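Below is the structure I would like to discuss, written out as structure tokens.
All protein chains but one are shown in place.
The first chain written gets the first letter, and so on, giving A, B and C; residue counts start at 1 in each chain.
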Amino acid sequence: MSHNSFGHLFRVTTWGESHGPALGCVVDGCPAGIPITAEDIQHWLDLRKPGTSKLVTQRKEPDAVKILSGVFEDDRTNGQVTTGTPISLMIENTDQRSKDYGDIRDKYRPGHADFAYDAKYGVRDYRGGGRSSARETAARVAAGGIARKVLGDSITIRGALVQIGDKKLDRNKWDWAQTTQNPLWCPDADTAAEWAEYLDGIRKSGSSVGAVIEVVASGVPAGWGAPIYSKLDSDLAMAMMTINAVKGVEIGAGFDAAALTGEENADQMRIGDNGPEFLSNNNGGVLGGISTGQDVVVRMALKPTSSILTTRQSIDKQGNEVDIRTTGRHDPCVAIRGVPVAEAMMACVLADHKLRHRGQMGERS
Amino acid sequence: MSHNSFGHLFRVTTWGESHGPALGCVVDGCPAGIPITAEDIQHWLDLRKPGTSKLVTQRKEPDAVKILSGVFEDDRTNGQVTTGTPISLMIENTDQRSKDYGDIRDKYRPGHADFAYDAKYGVRDYRGGGRSSARETAARVAAGGIARKVLGDSITIRGALVQIGDKKLDRNKWDWAQTTQNPLWCPDADTAAEWAEYLDGIRKSGSSVGAVIEVVASGVPAGWGAPIYSKLDSDLAMAMMTINAVKGVEIGAGFDAAALTGEENADQMRIGDNGPEFLSNNNGGVLGGISTGQDVVVRMALKPTSSILTTRQSIDKQGNEVDIRTTGRHDPCVAIRGVPVAEAMMACVLADHKLRHRGQMGERS
Amino acid sequence: MSHNSFGHLFRVTTWGESHGPALGCVVDGCPAGIPITAEDIQHWLDLRKPGTSKLVTQRKEPDAVKILSGVFEDDRTNGQVTTGTPISLMIENTDQRSKDYGDIRDKYRPGHADFAYDAKYGVRDYRGGGRSSARETAARVAAGGIARKVLGDSITIRGALVQIGDKKLDRNKWDWAQTTQNPLWCPDADTAAEWAEYLDGIRKSGSSVGAVIEVVASGVPAGWGAPIYSKLDSDLAMAMMTINAVKGVEIGAGFDAAALTGEENADQMRIGDNGPEFLSNNNGGVLGGISTGQDVVVRMALKPTSSILTTRQSIDKQGNEVDIRTTGRHDPCVAIRGVPVAEAMMACVLADHKLRHRGQMGERS
Partner (left out) sequence: MSHNSFGHLFRVTTWGESHGPALGCVVDGCPAGIPITAEDIQHWLDLRKPGTSKLVTQRKEPDAVKILSGVFEDDRTNGQVTTGTPISLMIENTDQRSKDYGDIRDKYRPGHADFAYDAKYGVRDYRGGGRSSARETAARVAAGGIARKVLGDSITIRGALVQIGDKKLDRNKWDWAQTTQNPLWCPDADTAAEWAEYLDGIRKSGSSVGAVIEVVASGVPAGWGAPIYSKLDSDLAMAMMTINAVKGVEIGAGFDAAALTGEENADQMRIGDNGPEFLSNNNGGVLGGISTGQDVVVRMALKPTSSILTTRQSIDKQGNEVDIRTTGRHDPCVAIRGVPVAEAMMACVLADHKLRHRGQMGERS
């Protein structure tokens, strides 16, 4: 619960600013004996990497991860495995261009954390948003790569964009295979094409737009989660709300549940071929804060990135009223690169609860 | 971060089951020297109390709180003040009627936590939902009474119902004074009357309906919140999502922010008579996880209570398919009594961040 | 890590003052399905109870424990088992005699926490030391009763007094069976008789004396402990140092290890009939913060209780110099009743590490 850590038994501490020499994280509590290499982690970082299409920021960062501790040769397989000691991951910053940001040194960009950080700390690394930059999420994606190894192959975590601006996906067209075939993580090829055109217009106009991400974890066994105050869904809500630009989180039917009756909402049960089955999943795989064995379904709304070309009214550190226009590189829809981040947070929360459940499960669990 | 505790410097641990002898909480970390009496806490409990109108459960509980530790006579004022030691609060259960629940001993009620608790623990206090009952929230409301004292008079926390079923409040009619004048916490008298009639129909039909609660904290100074993983908004999301039946949480513009452009969303700033001013509050009083001085605005969606008179399909502990119909006392809209709970959680999170900020604020804050 | 809690997965929060209406604790994280009754816990409380011999305080407290939550009927055995939810334990204070303490309301008793509490909190429950009273340790002993159930029958935890004043036990005479046969927890009958006579003299003179307690846990498997900062020995050191009057803690050879050479100190190993064996136990069952399978051996020094009949120099809250003489009931050697407390702390720390190890153990543990 310290500022820059999350998780309990699988605990991640991140560090680093947008334009410092490096950023990274320490993953503490990963069990020993799990095969892992830098390449395993790099795979996920590459999915979040900037500069991969014109629809995301043009900052060029290789985002190459180094493992500085916590792994060693395995005398059984000659591969590299975790040793149970803290895993330190580092990503060096290489394309920092601090000069881009000099003119906003004292000005508070609307919608950004500049004013709030100054109110709290009195001093602030203004280059690229410093610590409040979405660049910090690279460290989460790296940690998520380890978390997936802890979860193993029986659990699948996948994310998608389900709304961009006011354009919502037709869920009947959902095809998971498409999400990795287009730069928008859209589960439908036609919709992806429409969204790409729409977003390119937004980009050209120097504006930005919000979006909704959905992340689904399949294969989570029933019984994970620690009520009352470390419920699986409350931990997920916390985790997702820490992602830059996220303004809302919902589980299962989410806000739509408010308009349902008890008859419509409560998921009925039957005995299927493989044991208990639910006839619907309004609860999003969580009841009473504990997983039910159904898919765990989380959605989150991200606001439009606040770095836009249009001139806006603001103030500066000295208390003057100023006009401001952000000319640095930016994402027209920050949610796109948020998908792998949301997946990583899901993976970390689940890995933590896997270990917690193993530690605290009862004699009959 | 243990199961049944939340908060960091202002830390609340709750205990107790719906039909056990008592329930309560320990509030640890409350500063010394704060005047408080059992009556101060009882005031808030009375607002959450069951049996106050036909629109809430008819369980009759006085919910009388006792302070068992952590307070002492003040040699300056002869009043009673906190001593800095843990404050133990206890509420005895008096109207338990366990017989109501005997027939659901082995059956899993759809939408309830019964199945999930059994999957996790293998044994379960089935009476009234045991630990998963909303009755646990009485302890939170009591803790919230202490939290409000820590926050002091300069911070006001108020909650309201803004949607019930598919009926949304017209926000132009918002009058805070009305929320305590009707049993529905509705900020408009006419709307309250309509909703009451609607909900009474729901109640008579043995059904239930969901709702949306909004909680607003005014007077929070800029600078509270601990990024990246104890952001003010991520802590609020966690806190609200732990409340029974909550399926979604949003801050400020929330899910609507997804459909906004950067120009529409980012709150511009000017210098007003009392310093920095925002021209809008889409961000809900939080930027970068830190309070901005604006109202902190949180909304949450609650699903309809799952205890309904309609027969539903389910299974039992032995793996048989069964039909089930809940005949015990229940709330047709659990969100109504959720309003003081949501207020209490807001108070506890803010009290924690007040103390944390005081501890960690920089030399120039 | 909050003020009044310890442990991580098996987490204990205590509350209550010496002369308040009650004291107790909440045990959070106990696995479900463990049979436990109030009688099981009462057994350990009775061993710590005041008034059992003239060598301990004459305060008469039944110290009857009530279980308020976290247990329920077991549908398999009809007995009572834990449910995985927080276990709330309460002990009512019945022999409080507040009038005994009125004259020390403003005076700071030398060696007591009075001055320090006032410096920290500015207000203080002066009756019997309030929160700083050793009476708080009753809650620990109750929690320890649950911890022993978590550990199971294969682990034995026993404590003894090995020094009282400057009189040290001849370790060659050690007989565990004797420790429960005399009021001094002495492992030798003859020594116990000598000590009793010595201590009775101390008591009659209105003085007090310090002592050394040793606690040994047998049957702890190799592999428990979480280096670097939750080592088994560092957690034990923390736990024991929180016991009232403890001024030093050592593991294995402890302070004597400073005078040893590497040849003398390092415990050699051989393969015995049951696997790895150590030829000595200077390390006290812990290497690198992890249990080795040998007995875990902890000793702690307790200072003499500071409540004595001799007049001493002190000051009062108003800054006046005063003379003070403590006439309330007290223990001539507080370490005697400290033995079951030290055992309980050992049990709680081990229970926590048992669960933690289960949660985080590697693929090959």
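The rule is simple: a contact is a pair of C-beta atoms (placed from the backbone, for glycine too) under 8 Å apart; a residue touches a chain by one contact, two chains touch by 3 or more.
Note that the structure is a prediction, hence the values are computed from the model and not measured.
Among C:Y108, C:Y126 or C:W195, the one in contact with the hidden chain is C:Y108. The missing chain, though absent from the display, is touched by one residue of A:P62, A:G122 or A:G219; that residue is A:G122.
Here one chain is not drawn; of C:E39, C:D153, C:D166 or C:E197, the residue touching it is C:D166. Of the residues in chain C, those that touch the hidden partner chain are 1-6, 8, 14, 108-113, 115-117, 119-123, 131-132, 136, 163-166, 202, 207-212, 222-231, 233-242, 247-271, 275-276, 279, 282-284, 286-293, 301-308, 310, 312-315, 319-321, 335, 357, 360-365. Listed by residue number, the positions of chain B touching the unshown chain are 9, 29, 31-34, 82, 84, 355-365. For chain A, the list of residues touching the undisplayed chain reads 2-5, 8-9, 11, 13-17, 20-24, 26, 28-29, 32-33, 66, 68-70, 72, 74-75, 81, 83-88, 90, 105, 120-125, 130-131.
Here, only the chains that are shown with their structure count from here on.
Closest to the protein's overall CA centre, chain by chain, comes B.
Per-chain Cα centroids separate chain A from chain B by 27 Å. Centroid to centroid, with C-alpha atoms defining each point, chain A and chain C lie 45 Å apart.
Shown for chain A are the residues in touch with two or more other chains, namely 357, 360-365.
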